[in-house]
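Structure, as structure tokens:
This part shows chain A:
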Amino acid sequence: MIALLLRDLKLALRAGGGFGLGLAFFLIVTVLVPFSVGPQSSLLSTIAPGVLWLGALLACLLSLDRLLALDWEDGSLDLLATAPLPLETVVTVKALAHWLTTGLPLVLAAPFLGVLLNLPVPGFLWLVVSLLLGTPAMSVIGTFGAALTVGLKRGGLLLSLLVLPLYVPTLIFGAEVARRGATGMETQTPLLMLAGITAATVALLPFASAAVLRINLR
Partner candidate 1 sequence: MSIAAKANALWEYANPRKFLATSERVMPFFWVTSITCIVVGLVWGFFFTPDDFRQGSTVKIIYLHVPAALMAINCWLMMLATSLVWLVRRHHVSALAARAAAPVGVVMTLIALITGAIWGQPMWGTWWEWDPRLTSFLILFLFYLGYIALWEAIEDSDTAADLTSVLCLVGSVFALLSRYAVNFWNQGLHQGASVMRAAAVTGADTEEKVSNVYFFPLLVCIIGFVFLFIALVLYRTGTEIRARRIKALLARERVSG
Partner candidate 2 sequence: MIPDLGKYTDTVLWSYAASIGLLAALIVFSVMRGRKTRAEMEKIEQRMSRNG
């Protein structure tokens, strides 16, 4: 299990794919926002939490189609399926590796991009907390989407179409935490809901992902 995790991490680092690209995408989206809505700092600081959440979500989405596709192409997914390790565990490890290489860097980069958008000072803590809680759910849901579309040739666009509606609850509660935090309102309720959604998806969705993967490997 740990060997699989290490292997995935090593591959992600060596290929440089998800790791750098997601971050660069996040940076570019954040830089483009002031160009599109205007440079007024009051406006930017109002929309900063939402923009940063959306940017992180899109960056996460961008890296999903590589999540299982490479293993599918070189056949190592078939090997993993016949290995003694249950497929549920494999899927969870894949999601964990995706989170470590994509989600965690996004969380760490978010405060710096917050500076660019004039995020109010109390918002930084809540932004990081909400992203830290929300990104694991995004990785797990993304793994489900990747498992659904793994055998398809042009799966990338379909993957976004399938995954984005599933991201709605996470996005709503996560961005709500960041927004309330930035304006100094209480954040407990959305924070608890966000944590609940993440806990439930991490606990339950790997079973669906594994089932879907088994169907695709049939």
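Everything below uses one rule, namely that a residue touches a chain if its C-beta (ideal position, glycine included) is under 8 Å from a C-beta of that chain, and two chains touch if they have at least 3 such contacts; residues count from 1.
On how the list was made: all candidates are chains of the complex that A comes from, given by their letters.
Please read these numbers as outputs of a predicted model, since none were measured by experiment.
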{"item": "Candidate from 1 or 2 that touches chain A, complex-wide", "value": "1"}
{"item": "Complex contacts: residues of chain A adjacent to candidate 1", "value": "144, 148-149, 151-152, 154-155, 158, 161-162, 164-166, 168-169, 172-173, 176, 189-190, 193, 197, 205, 208, 211-212, 215-216, 218"}
